[in-house]
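All protein chains but one are shown at their positions in the complex.
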Amino acid sequence: MKNTVYMEEMDAFTYRDKLAQEAVMFIPVGALEQHGSHMAMCVDAALTKAMAGATAEALVADTEGAVEGVVCAPINFGYRSQQRSGGGFHLSGTTSLAGSTLISLARDICYNLIEDGARKIVFMNGHYENYQFIFEGAQLALEKARTDGISDVKIQLLSYWDFVDDATIDALYPDGFTGWDLEHAGVMETSLMLLFHPDLVDMDRIDAGVYCDLPAVLPNYDVLPVVPGYTPPSGCLSHPGESTREKGVILRDVAVRNMVTAIENEFYRPGDFHEN
Amino acid sequence: MKNTVYMEEMDAFTYRDKLAQEAVMFIPVGALEQHGSHMAMCVDAALTKAMAGATAEALVADTEGAVEGVVCAPINFGYRSQQRSGGGFHLSGTTSLAGSTLISLARDICYNLIEDGARKIVFMNGHYENYQFIFEGAQLALEKARTDGISDVKIQLLSYWDFVDDATIDALYPDGFTGWDLEHAGVMETSLMLLFHPDLVDMDRIDAGVYCDLPAVLPNYDVLPVVPGYTPPSGCLSHPGESTREKGVILRDVAVRNMVTAIENEFYRPGDFHEN
Amino acid sequence: MKNTVYMEEMDAFTYRDKLAQEAVMFIPVGALEQHGSHMAMCVDAALTKAMAGATAEALVADTEGAVEGVVCAPINFGYRSQQRSGGGFHLSGTTSLAGSTLISLARDICYNLIEDGARKIVFMNGHYENYQFIFEGAQLALEKARTDGISDVKIQLLSYWDFVDDATIDALYPDGFTGWDLEHAGVMETSLMLLFHPDLVDMDRIDAGVYCDLPAVLPNYDVLPVVPGYTPPSGCLSHPGESTREKGVILRDVAVRNMVTAIENEFYRPGDFHEN
Amino acid sequence: MKNTVYMEEMDAFTYRDKLAQEAVMFIPVGALEQHGSHMAMCVDAALTKAMAGATAEALVADTEGAVEGVVCAPINFGYRSQQRSGGGFHLSGTTSLAGSTLISLARDICYNLIEDGARKIVFMNGHYENYQFIFEGAQLALEKARTDGISDVKIQLLSYWDFVDDATIDALYPDGFTGWDLEHAGVMETSLMLLFHPDLVDMDRIDAGVYCDLPAVLPNYDVLPVVPGYTPPSGCLSHPGESTREKGVILRDVAVRNMVTAIENEFYRPGDFHEN
Amino acid sequence: MKNTVYMEEMDAFTYRDKLAQEAVMFIPVGALEQHGSHMAMCVDAALTKAMAGATAEALVADTEGAVEGVVCAPINFGYRSQQRSGGGFHLSGTTSLAGSTLISLARDICYNLIEDGARKIVFMNGHYENYQFIFEGAQLALEKARTDGISDVKIQLLSYWDFVDDATIDALYPDGFTGWDLEHAGVMETSLMLLFHPDLVDMDRIDAGVYCDLPAVLPNYDVLPVVPGYTPPSGCLSHPGESTREKGVILRDVAVRNMVTAIENEFYRPGDFHEN
Partner (left out) sequence: MKNTVYMEEMDAFTYRDKLAQEAVMFIPVGALEQHGSHMAMCVDAALTKAMAGATAEALVADTEGAVEGVVCAPINFGYRSQQRSGGGFHLSGTTSLAGSTLISLARDICYNLIEDGARKIVFMNGHYENYQFIFEGAQLALEKARTDGISDVKIQLLSYWDFVDDATIDALYPDGFTGWDLEHAGVMETSLMLLFHPDLVDMDRIDAGVYCDLPAVLPNYDVLPVVPGYTPPSGCLSHPGESTREKGVILRDVAVRNMVTAIENEFYRPGDFHEN
C-alpha cells in the first residue's frame, strides 16, 4: 500500500504505529455545496482534505519526521449554507446538516480519535458556516473524554484561509479583497481547485451571462426564509475569472507554512525541532 | 469537467439538469473501520461508493439513457462496529458514530435530496451495523417531507451484498460460505478492493502469524463491554487469502445487475425501458 | 407474596436480597404488534418475558441456587415493525417507538439496574427490529456507569430464537425453514403462545381466506413508505397452521437450555457450578 | 380468545373493529418502584392498568355498548421517584426514566394510536411524578398529528386518585387524610392491590420495626442529591395497616364512576347515551 | 457600582469574592405569560427574581453576614401554561418552552454555577408548571458535575408560595382559599406586584365585564388541545380585586422568613449562626 497521511488510505496497523508516535490528527470539515457552474460541488470537502494533507506532510517534513501527521476522513457535509458566505441553503445541490447533527458528528469523530489515543487534534474547517458547530462538538468530545479520565488532549480549531497573510492577499487581489466570506467559489477556492483537482474545474463554464453581479453585494444581516434575489445567479459570491493554478500554489504554500508554525507553537515547546 | 455520476464531482447546474430528468439518487453509507493489515480503513465507504457508481452507470446503460443516476457523497463514518460483523468498536482505527448521530445524518442528507427534487432514492449500505439506523433516518426524512406536502418520494434501502446470488456464492466460496456478517475484510471485500482500489490493498501484508483463527468463531450473542479475545488478532473475520481481482469483477457484475433489476422493478412499471 | 423471578411481582426488600447475591438480571424487550387474527398483540413482549422467566428459573435450578435470576419488567413497546420481519409499521395495532426513544428506554432501564447493584445483565430480545437500538442503549448505559466509576458490569445481548439449534429446526420445520425473520406470527411464536398463553391464541381464527400467500415472499430490500401489497393480508409472514403446544415445549426447552449454557459461559468460570 | 378491553390481549383484527367504532383509548402510565416490603414493585403500573380496564368496562356498560373502550399496554416505567411522593429515586428497585425518555415514550405511543385511527384518548396516570412529562408527550403527539392534517383528536389527561371524592376520603381516612402525594404504598394503593392483585400483597410483611415514622413528615421542598434520612425506612410514606379489600372496592367504584362521567362529559354531548 | 445580591448587576470580580465565601446561589425560574389586563406579562419572572433577592438579603441579614447570597439571572421563559394553573398556552402573550428546552436550560445554568464553585444552590420556582422540568434539569446538572468529580453540591428546589403559612392564608383570604394553582393573576401575585413593581400593575384595568367567572371552575383533569372555554375571559384564574400592597408586604415577609429558615436548616448545622 502506498505511503500516505490519509487515514482512509491507511491500514489500521500502520495507523496504530503513527498514533503510538503521538501523531497530530487532522479532521477536515467541509461541505457538499454548489460552487457555480465552473466547479464541482465537493470543493469545501476536497480542498480542506487536500490542505490538511499538505499541512500534515509539511509538518512531517518540517520536523524531519519527529512528528507524524494523520488526516482523518473528512466530514463531507456541512452546516446550512448562508447567503452571506455560501449563497444560501435554498440552492439545489447545496446539502445542509442541521446544527445538532454537525455538532454530534464532530463530537463522535473527535471522541473516537481520542479513544484511539490521539492527544493532539487539529479541526480544519473549510466551510465558513461550520465553525461554531465544530467548536461545540469538540468541547463535547473533550467533556466526554474527561469522564473517562482523559485530560491531556488539546484541540486546535482553525479555518485554513485565516492563515493566508495580508501580503499574499494584497498580491493576489490587486483590485482589493472583499473578505473570506465572499470568497465562496471565487479566486481562492478556484485557484486551489486548479491546483489540487484540475479535473473538477472548467474555466470555460464561467458564463458571463450568469457570472454577473459579482462580487455580490449582500446586506449586513441574514434573512429567513432566504431571499433568493440576494444571491447572484451563478451562486458564486465573487468572480473566479482571475483564478490560476499558480495562485493556488501560492495560497497553499503560505497557508500551509503558517499552519505548520501555528501547530508547532501550540503543541510543542519552542526549539523542539529546530535550532534557532 | 469530466462526465460523472458522482454528485461530488458534478457542478450544481449539471446536477439540477439530472434531477429535472428524475434521476435516481444513490446515498452510499459506509464506515471508517479497521480491515486488517492488508487493506485501508476506507473499505466500507469506498466500496459502497464504487458499487453505487457502478449501479448508477449500469442503470443509465440499461435504460439507454432514459434514466439518470446520481451518487451523493458517501456517509463515510458508520455505526459502532460489532464483534460479530466487524470485529468490534474497541479496535483502534475503527471510528464509531452514536446511533442518534447516524440517524440524524441519514435523515438530513436524505431530506436535502428530497428538497432538491429527488423522488427516487436508493440508500446503499456497505457496513453491516448501519442498516437499522439508516432505516430510521430515511423514515424521519419522509415524515419531514410529508410536513412540506411532499408525498411522492420512494426510498429503497439495501445492502449491496444481498444482491450476490447463491450461484455466485457457491462458485466463489467452494469451501463453504460463512455468511455476510463474517465477510468483514474477507474474500468479498478484498476482491472488490482489488478491483476498485488495488493501491489500497496489499496481499503481502496478510501475515500468517496474525491472520489466524479464521473464519472467526463468534458466539450467537453480543457482549458489552467488548470481549477483545473474541476477535481474531488481524481484526478480519474471515481469511482474505483467496481474493482476486477476477472475483471482484464477478461480484460487482452480479450484484450490480441484480440491483439494477431491483431498482427498475421498484421505481418503474414493467416494460418501461425494454421490449420483452 | 408468591416466590417469583419477576421483579414486577417482587417486593423491593426481596429484590435487594437477590441483588446482594449477584443475581443475573434479565431485561426482556418485546413489542405491541399485530400478529394476525389468531393471536393477541402482546406476543413479542409476552413471549420474551416468559422465555426470560423460564431461563432465569432454569439458571437457578442448574446452579442449584448458587445463582439468582431476576426478570425486570419488559419493555413492552418496540421499534417500528419492518415488512421483512414483522409485516410493516403501517398496520393498525402495530405500535412503533422511534429509534431514539427505544435507545433511551433501554439505556435508562439498564443504567438503573446497574445503579441498583446489578453487574450481570442479559438483554433478551423478542422483536427482530429492536436489536441494534438495544445494543446502542446498553452501550450508553455502560458509558454512563463508567462515569460513576462502575466498570465491572457485563451485558449479554441476545435474541432467544438464536438459541434454537439446527436439529430442532429440522425437526419442527420438516418442509424447510424460511428464517427467523419470516417467523413473525408463524409456527415458533404460535407454538410458544400455545404453551405460555393459550388463552391468547385462537387457532380457529386462522382463516384460510386471509392466511394466504404464506410464507411471504419479500424483496431483499426495504421500501419506504411501506408498500402495503408486499405484506400478506393476515399480517403473518409464515403460516402458523402447524403450531402445537408440544412444539412450544420443545422450542422453550432447547432455547432455555442453550441460553443457560451461554449465560454460564459468559458470566462464570468453567466448573463454577458443576463437576465435569 | 377471550373478550377483553386490553389491547395486549386482543388480536389486531378485533382492535381495528373497535377503533372503527370510535373506541375511547386509554393509555395507563405507571412505574416500577419500591412499595415497601408488603407489596410488589409493579403497583403503579398494575393499578393504573386495572383502573383503566375497569373504567373502560364501566364506560361500555354505562353507554350500553354505544361506546367501546380499549386499554393500551401500560407504560410500565415512570419518572424518577421523588421523596415527597414516592420515597426517592435512590432506593434500589425504584426504576427511573429520564424526563426526556418519558416524554418521547408518551409521544410515540399516543401518536401511534392516533395513526391507528384513535381520536378519543385518555392518558391515565398512576405515578405522581409522571404527570408533566405525559402532558408534554401528549402535546408533542398532537403537534405531530397536526402535521399529518389530523386535527380532530382530543386527549384527556388525568390521575385516577383525583376522582376519589371528598366524602369517600372522609370515610376511608377517619383519622385525617394527608394528601395523595403521601399515599405512596399507603391505604389507597394497598387496598386497591388487595382487590386487584391480592397475591402481590402480604400484609404480614408490614414489619412494625421498619414501618415506623409514618406518615412521613417531609419538607415543603425537594433536595438533590436525595437526603436518604428524609425517607422512612420502609420506603412507604403513610401506613398501610388499615388497608382492606373492601376499601379497595369503594375506591375503585367511586373513582371509576367519576372517571366515566368525566370521559362522557368531555368526549360526548349531554344526553348522548342517557335520558335525563 | 451599587451593592447588590443580583449577579446580573454584579461585576465578575465581586462575584468571585462572594463565591469564595461559599455564597448560596439562587436561580429564579419564571415565565413570560399573560396575567390578565391588569398586570404585565413578566409577573412570574419578576416576582421570583424579587422574592429570591429578598430571600438572599434576608439570609445575609439573618446570619449577620456570615452567609452571602447571590441571585443568578432569572430563567424568564417557562413551561407551557396549563389551563388549571395558568389559563392555558393557547393565549397570546403566553410564551412556552418545550419540556426538553426548559430541562436543558435549567441543567446548563445550574451546571455553570457549580463549575464556578457554587455548592449551595436554591432553585426558586415562580411558575407552577415549571417544577418537574427544573427538577430534572437539576438532577442532570448534578450527574454532570459528578463526572467531573464534584460531589459536594446540594440543591434545594422550592416554589416560593409554599412558604406562605396557613395562618397567613387564613388572614389574607377570609372568604376561603382556592389553592395556589388558581392563584394565577390573583390576590397573591397582584399584591406582590403592587409591592415590587407597582408601575406594572393597573388596578383600574380590572374590567368587571372581563373579570367574571372567577375563581375559575376547572375540571380535575387536563384536555389537549386546550378547550378555550374552560379559561375565564380575563385569563386570570381568581379575582385580584382584593389585592393590596400591604398584603404584598405580608406575603413577602412570611414567605421570605420561612424560606430563610428552610435554607439554613438544609445547608447549615443548627446553631451555626444563632444562639438558641
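For clarity, chains are labelled A, B, C, D and E in written order, and residue numbers in each chain start from 1.
The working rule: contacts are C-beta pairs under 8 Å (C-beta built on N, C-alpha and C of every residue); 3 or more make two chains touch, one makes a residue touch a chain.
A quick note: this is a predicted structure, and the numbers were derived from the prediction, not measured.
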item: Chains in view that touch the one left out, judged over the entire complex; value: A, B, D, E
item: Residue of B:D148, B:D170 or B:D272 touching the missing chain in the full complex; value: B:D148
item: Residue of A:I75, A:I155 or A:L195 in touch with the missing chain, whole complex considered; value: A:I155
item: Contact with the hidden chain (one of A:D181, A:D213 or A:E266); value: A:E266
item: Option from A:A12, A:A45, A:V71 or A:I103 whose C-beta touches the chain left out; value: A:I103
item: Where the missing chain touches chain A, by residue; value: 79-80, 82, 98-100, 103, 129, 131-133, 135-136, 138-140, 142, 154-158, 162-163, 219-225, 262, 266
item: Hidden partner chain, residues of chain D it touches; value: 146-147
item: Hidden partner interface residues of chain B, rising order; value: 147-148
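Everything below uses one rule, namely that only the chains that are shown with their structure count from here on.
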item: For chain B and chain C, chains touching each; value: A, D
item: Number of hops, chain A to chain D, where each hop joins two touching chains; value: 2
item: Where chain A and chain E are represented by their mean Cα positions, the distance between them in whole Å; value: 48
item: Residues within chain B bordering two or more other chains; value: 98, 100
item: Chain contact topology (line, ring, star, complete or other); value: other
